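With one protein chain removed, the remaining protein chains of the complex are shown where they sit.
On to subunit A.
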Amino acid sequence: MMASSYNAKEEDGHHSGAPAHGGAAAAAAKSKKPDNTAFKQQRLPAWQPILTAGTVLPAFFVIGLIFIPIGIGLFVTSNNIREFEIDYTGVDVDSPCYSCARNFSWNNTAPCLCSVDFTLEQPFESNVFMYYGLSNFYQNHRRYVKSRDDSQLYGDRSALTNPSKECEPYRMSDGQAIAPCGAIANSLFNDTLELYHIDSNGTRNTIPLVKKGIAWWTDKHVKFRNPGGNNNLTAAFRGTSKPVNWRKPVYDLDPSDPDNNGFINEDFIVWMRTAALPTFRKLYRIIQKKAVTTPTLPSGRYVLNISYNYPVLSFDGRKRMILSTISWMGGKNPFLGIAYITVGSICFFLGVVLLIIHHKYDTRNNSADIPN
């Protein structure tokens, strides 16, 4: 260190005193005085917020006053939402799907059918959304989440025949690339649910279920694309193999609607959007409101017909069917309203407590003498 600065010195550095005679101008020009700027002198104008009683206490009351009404609004809205949920897993011996659940085998070609009766106590107004729910199903497991190839799903031809390594062990089957590859696609939920209303006469009226419009717009229109467009999917997927667990190839998922096949099948897209938590629900169908006067689902008896294809009992999973109406804030969500009310109340309460404390000890504070 010493050496380096010694070296840096000019040889004639010792005569540097000489220019000092040169006059004040030269000396002033060479002044090393730091600039007198607000920044360099740390005098930038600044706002110094202080947590005084005058600012903090009103803040608490304001938060309380904002949160409590919001919470009440949310709570009321949430309570106005109709939701009905039925577990059809078939765990109990007396449940209708018990035998289907027990006798499941991947080799079955014929679906096992069962039906569940239920009653809606209250009519469901407006559009009703039909969900299937799975429990204890780890769609958020790291290995599960990454087991997909987005390039393939985007319709990339090379990825179609040569999927990403992430898809292992569902990458190749019999020497052919699996399309769609990966564990997520392989475990596609494939129960079919049908809903019938049993009117007062005892006749079963099929309730029309809309199967489109259940996926994210970006998923449907951006993220998922069939290779080579939507025409002649059979040809497009030639040379690929269907996922191991599937019964039908991907281009044959929806026989009723040719535009809902391949990677852009909405049921498939919905499944591919993995859930964050092991208990989740996914949108299955939408029941559109038909007439203004009648409720979409009047109260009464209903039958849910299930073609039971999806085994969950092995890992202690559950399957549910959920019917729900929707408000501006989505589905039934009592937690949010209660949480808002609670937090709002606590803030208010804290405000009062702090106010009392502040007043009690105010004398000490106001004297403001500075010990020194």
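Some points to look at:
One rule holds in what follows: a residue touches a chain if its C-beta (ideal position, glycine included) is under 8 Å from a C-beta of that chain, and two chains touch if they have at least 3 such contacts; residues count from 1.
Just so we're on the same page, contacts and distances are computed from a predicted model.
Matching "Phospholipid-transporting ATPase", "DNA-directed RNA polymerase III subunit RPC3", "Pyruvate dehydrogenase E1 component subunit beta" or "Aspartate aminotransferase" against the UniProt entry of the left-out chain gives the name "Phospholipid-transporting ATPase".
Only one of A:151, A:173 or A:230 touches the chain withheld from this view, namely A:151. Of the options A:102, A:141, A:157 or A:248, the residue whose C-beta touches the omitted chain is A:141. Within the full complex, the residue among A:100, A:160 or A:183 touching the omitted chain is A:183.
On the side of subunit A, touch with the chain left out of the figure occurs at residues 1-9, 11-12, 14-15, 17-18, 21, 27, 30-36, 40-42, 44-53, 56-57, 59-60, 63, 67, 70, 74, 106, 127, 129, 131, 136-145, 147, 149-151, 153-154, 156, 164-165, 168-169, 183, 186-187, 213-219, 222-223, 245, 273-283, 286, 311, 314-316, 324, 326-333, 335-336, 339-340, 343, 346-347, 350, 354, 357-358, 361, 365, 368, 370-372.
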